[in-house]
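Take a look at the structure below.
A protein chain is absent from this complex, but the other protein chains hold their places.
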Amino acid sequence: MDFLFRSEAIQPLSLDAFLTEIRQDLLAGFQPLAFFGTSEKLIYCLLGKAQELHLRCTPFPEPSRYPSLSMEFPAFHIFERELYEEYGILPINHPWLKSVRHPVGSKPAIEDYPFLESDSALIHEVGVGPVHAGVIEPGHFRFLMRGEIVEHLEIQLGWQHRGILSMFCQGALTDKMLCVEAIAGDTVIGHGTAFCRIVEELSGCKTQAEDLRVILLELERVAMHLSTLSALAGDVAYIMGQNLFAALRTIVINSTLSICGSRFGKRALWPGGVNYGLKAAVIKKLKTEMQYCIEQIHDVAEAMFATSSLISRFDDTGKVIANDALQFGFTGITAKACGIPIDARLDFPMWQYPGFLVQTESSGDVYARAHLRYLECMQSLQIILNLLENADPSAPCQSQVNELQADQIAVSIVEGARGRIVHVAKSKDAQKAMWYKVIDPSSQNWLALSMAVQQEQVSDFPLCNKSFDLSYCGSDL
Amino acid sequence: MSIGFIVLLLAFIPTLWKRSGYYVILWLLGSAFLAYEYMEVLFSRSIVDYIFSMPMPVGDVGIALNKLSAFFGVIFSLGLPLGMLYGHYYLKEHPTPALRSHLVWLGIMGISMHGVLWMRHSLIFLMVWELMSLSSFFCIVFSKRENLEAGLNYLITMQIGAAFLLAGFAIAYLQSGTFDFSGFEQMKPLPMYLILIGFAFKAGVFPVASWLPQAHPAAPSHVSGIMSSMLIKTGFYGILLIISLNRFSLSEIAVFTLIFSISAFWAVSHLLNERNLKRALAYSSVENIGIAGMAVCAGLLGIHANLPVMTMLGFCGAFLHIFFHSIFKAQLFYTSGNILLSTGTLDIDEMGALAKRMPYTGAMTLIGIFAISALPLTNGFFSEFTIFRAAMEAMQIPSIKHLLPALLILVALAFIGALALIAFIRIYAVAFLGAPRSQKAENAKELKIGARLSVFFLSVAILLTGIVPGIALRFIKPLLRWFDLDMQIYAGLQQQATQISSVYLIIIAMFALFFVVRRLCVKEKTGTTWACAYPKVKPKMQSSSMTYIQPLAYFLKPFMYKTTTRVKAEHPFPQKIEYNEEHPDAVWNLVVRPVSRIISNFLLLFAGIHNGKTNSYIAWALGFLVILLVWVVGFR
Amino acid sequence: MINALCVIFLPLLFMGLISKVKAIMVGRKGKPILQSSWDFWKLLRKDEIYSNHATQISRFAPLLALAVTFVAAMFVPFLSNNTLLSFRGDYILIVYLLSLAKGIMALAAMDSGSSFQGMGTSRELSFTAFLEPAFFLVVAALIFSSGAGSTAESFAQQSIFHSSIWATLAAASLAIALFIMLLVESSRVPFDDPATHLELTMIHEVMILDFSGFNLAVIHYTAALKMFIYASLISRLILPPQIAVWWYLALMLAIYVLVGVLESLMARFRMNRNLELVLLPLCIALLSLAMRLARYMGAW
Partner (left out) sequence: MFNLLKARIRHGYQAIPDPLTVSMDPAFPGVPELAESADLQLLNDLCPAKAFSEKGIDLGRCVFCGLCERKHPDMINFTPNNKLATDSREKLIMAPGQKVLPKIEFRLPRSMRRSFALRNVSAGGCNACEMELAASNNVNFDICRYGVEIVASPRHADALILTGPISKNMSSALSETWQAIPEPKYLILCGACAISGGICTGADAIDRAFLKHWEACLFIPGCPAHPLSIVHGITAIMGRQ
């Protein structure tokens, strides 16, 4: 399938045509992958279905308002809010038109965010964050509580906003690897590969060492899942699981380190290939360690999911229903855990995953998400082992990156540990990008959390939160 | 006696010029005389006993004091003037058009409360009793239309109670042939139960206690204070009177225990949910009467199982609890009155941060709260300690049939005690601590010294009798002897009181030590409350009074009758979320209200009689009594 | 005297023990045993910061709580059976002293007007509702027909080593009831998680979220002391009256180790289930009382 669009192939449509075509696609089962405004005063909309991508655009409406899509297709709510925040284009009767990341100079200021309030005396509010009790990123959760029961949760993000995207258009796009690595330090490879693919598409150069990229990507996935499982066990004070999984994660990320020198896979990737190839010794080491991980993870997980006191906490907690997941366009674990088999590795494969099957769970609660992470760990480790079998230390690891072809739009879609990562970019000239757009899976999935905890015990919130394990900086950018 | 009552009657004169100041002074004076009299009776052998011969059918009217009535008399003669004193300042802050009539009725109420204690002749007793109910009714109404319903409900309930009493007395008379209380020894069950029920109405025992939570919030604070701390005790006095004259079978005792424990539990389960300060206090009165009742039951149990220790401890606990309750309950009602004056609300969810706005009241209330939840260092603890010991003594009883009621007392007491603690901690925390929850609380001010005076006296009394419970013990000693209980055991209890005081001294010493050390080595400064560093924190971000007991409420659901209204969040983008719940008194809503509605509708026809003219009130009362008399004569 | 000494020094030591056990269970080095003592020492030397809503209550509450708990400890038999203070029915005083400590700390927690502390307070207090009756029932079962009057007697004079299996069972069940109460009162897994770092799930930890420096140290110490009291009651109940000191110490050690092991093998309960499980000691105590009663009525 084709991830590169010549900009003359995408003529701006009239607003009505634009909206109607989007409607048709959505009704035909497409998923909205991206919907954003750009510096060239165009609104782009990227829709995707298995093996198929549609990119459409329309000039900014005059006056800057248009009928909101969110009422019909809720998945758009976050995109439209973003569009409104960045370019002041008002989606008419949008149900929840509030700030997304409070960029510099935007109103309201972050401390004046208009939370939903209740005037009945017996409903009180609890605000958690931005500085959380644990060692995690900042975000603010505002609960409307009926006693210990959560009536409503509103999530306010943007504390992490540091304007990463603005840097992509200054200077040569090829040098922006470090900015990409700074999007989300725990999804370096996910975003990194997406970025590299963009550059490679735009410059039309060949990719070397794809296998190694896959290995790194899967290692990252395993590491993230393990740290989540560890944290989940910790939240219910099951310190056995907590520590054993933590130890396993250390092994995994240390093997990433032995490949590229960073536990998070920073400095590993570069457009055209990878910076550090696989040394024979490393391959050997990896094989044994992955084997160990497979056995150990299996035993720990089986033991953990057989602990009744723990299951009683996981079961039926923080449910997300499949229908909501479809409607609101959740991706990654969140969607798969309620039985929706969407996975970019299958739907939009940028390289081959021989014999890949999407793992799913049906119940959509914390248990489902936790158990799914366990399954995916095993699957990814298997993939890694297979790739290691026929890994060749002498293979070339980087190819020369030639200049970008001007006026082209490239899309890259990668299944990161948290779900579908979408990067879209347009080249301006041989060096620069005109605009660069990043859609982290978290930005859609955050809503799932607030839906999951409604009518739950507030004391179960940290558990639910961890089970989604969403990124703050990824969606704040 | 004469002097005391004459002075009290004199007290009516200043009311003509609405000079409540002199009124209070006279009350202090009169009460002093009476107090002296009661003390005489209580501590010396001297017995006051007057016999007035009256024409038949009344016969000889005994006006006398025994140790029991003297004991209550002391409480009244100490408590009433304080109440009047508080009332004086309360009325200053909270003026009423009909000050004169209010003072008059207040006076009548006080005098008749004393009178009840003196009367030995059941009919006359009943008349004074009626006078008491009637006057207290007018005190409650306080010439305010909105109070009328609560007042009328109270009056009706009292009339029903009186009817029971009347029937009981009448039957007793038919059986014993005398109106004098001396004829009530070894009564037949029927009249005894009728009379007990009649008294129960006044004492505030479930299921006939529904008037308290209605009347107390409505009444002006000094009245509710007086009523809840003293007036309802007249009912308990009656019960004790009957009990002192009769012996009971084990099954009867068991039933009493059950009733009292249920009563206390009912009250405390409402107390947990109540948001209206004064209503909460009213419920806690019911709870405390229940506890005292359980103590009495323990005593009776002891008699029955001839365990003198248990008997002694049981009765001792009962008297102590009555005594102490009349102190701290009055104190709490007066403080809540002050809170009402300065905030204009009784809903604790509208208060908050009062301890910072009114530091004095905050401290005093803390003392009261500790006393009422029976925490050490306050007097409430010692009485419950005694009752617990009484129940524990039962563990020595060989027979299971004695053990079970004792166990019931033990567990009920512990459970209710714990719940009461939780409830009052909740009230104090929500009303006095944290951030102000409303504008009213925001600009609350401390009151003038006058309104705090009697609160101060009562608080001192709480701490004094709390830290040195020996005093209180010495005070009830003659009473115990009168119930001819074992005095060695009393001595043992005295000794324990001193032991406990010494323990308190250790605590205080240690605390002082720590305090000094901390003072020496700590630099402190203030900052914002840690709320995860969110820039703008609102008062709404603190747990409401309902949140606070939610874990328990979840557990006690079956015992809690509530009505809720709710707007649920339709996810994920709700526009409006609401939740409210009421905890009405089930007995009241499902039984009493329908009945009393009818009666009060009927009585409303007479609302005109409340015209603020003193003489017409008196005329009304007298007329009522005459009718009553004729009615009774009908029996012969 | 010897009691006073071990009251002063042992509690924090034993607290350190638990975390050591947990560390060993999961194969890490973990905090040194003396850690809680070091923390205590450090906190004493730090300044204090109070919320600007806070009244005097939060300033003196921890001190009062400590004083009260300390005095309560004076009634409890530790190393030696003859306690500093003791009189007939002093267990009532103990219970109420402890609930005084709890009450004043609850007020102190609510003092700062933060939503978390409200949550913690309500959770912690709701336990008391069932623990107090439970404790009284335990004592009742102990002194049933034994005539023992004071805590020291009723706990120290007893032991679970009886001729008849049923008596042993009754006593043992009491020990179990007390152990559960220990877990609840000192906020351990499965009822609470002392190690958690999440305001919304904490119970005891969240109540002290706003305390610092000296008072925080005092609070930690008080908590440790309370746990120590319960543990020592249990071991005194299990052991026969005249017994070598090192037996007692060994048993105490065992109790704390047991707590540690439990914490590393078990997940904590869901918050709204907690209360139901707090009823457990109450029921067990009732059961044991019934057994003793039956025995007294001559069932065997």
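In order of appearance the chains are A, B and C, and numbering begins at 1 in each one.
The definition used in the following text is that a residue touches a chain if its C-beta (ideal position, glycine included) is under 8 Å from a C-beta of that chain, and two chains touch if they have at least 3 such contacts.
No experiment lies behind these values; they were computed from the predicted model shown.
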**OP:** In the full assembly, spell out which visible chains the left-out chain is touching.
**Re:** A, B, C
**OP:** Write down which of A:184, A:401 or A:414 is the residue touching the left-out chain.
**Re:** A:184
Original post:
Just one of A:193, A:227 or A:467 touches the chain that is missing; which is it?
Top reply: A:227
Original post:
Where does subunit C touch the missing chain, residue by residue?
Top reply: 26-32, 34-35, 38-39, 41-42, 45-49, 197-199, 202, 205, 209-213, 216
Original post:
Which subunit B residues would touch the chain omitted from the figure, given the whole complex?
Top reply: 523, 527-528, 530, 533-535
Original post:
Tell me, which residues in subunit A touch the chain that this view leaves out?
Top reply: 102-104, 110-111, 130-131, 133-138, 158-164, 166-167, 175, 177-179, 181-186, 188, 227, 240, 243-244, 246-247, 250, 254, 257-264, 266-267, 275-276, 292, 295-296, 299-300, 302-304, 306, 471-473
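Everything that follows uses one rule, which is that only the chains that are shown with their structure count from here on.
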Subject >> Pairwise touch network: line, ring, star, complete, or other >> reply: complete
Subject >> Chain whose Cα centroid lies nearest the overall Cα centroid >> reply: C
Subject >> subunit B and subunit C, separation of their C-alpha mean positions in angstrom >> reply: 36
Original post:
Counting in whole Å, what is the centre-to-centre distance of subunit A and subunit B, each centre being its mean C-alpha position?
Top reply: 65
Subject >> Centre-to-centre distance between subunit C and subunit A (centres being mean Cα positions), rounded to whole Å >> reply: 47
**OP:** Among the residues of subunit B, pick out those that touch two or more other chains and give their numbers.
**Re:** 531-532, 541-543, 547, 550-551, 554
Original post:
What positions in subunit A touch 2 or more of the other chains?
Top reply: 124-128, 133, 148
**OP:** Under the touch definition given earlier, write down the residues of subunit C that touch subunit A in their complex.
**Re:** 22, 25-28, 115-116, 119, 189-190, 193, 195-201, 263-273
**OP:** Sort out for me which residues of subunit A touch subunit C in the complex.
**Re:** 124-128, 133-134, 148, 233, 235-240, 242-244, 247, 307, 309-310, 312-313, 457-462
Original post:
Where on subunit B does subunit C make contact in their complex?
Top reply: 352-353, 355-356, 359, 362, 366, 370, 373-377, 381, 384-385, 388-389, 392, 395-396, 398, 400, 403, 407, 410-411, 414-415, 417-419, 421-422, 425-426, 428-430, 432-435, 492, 496, 499-500, 503, 506-507, 510-511, 514-515, 518, 521-532, 539, 541-543, 547-552, 554-555
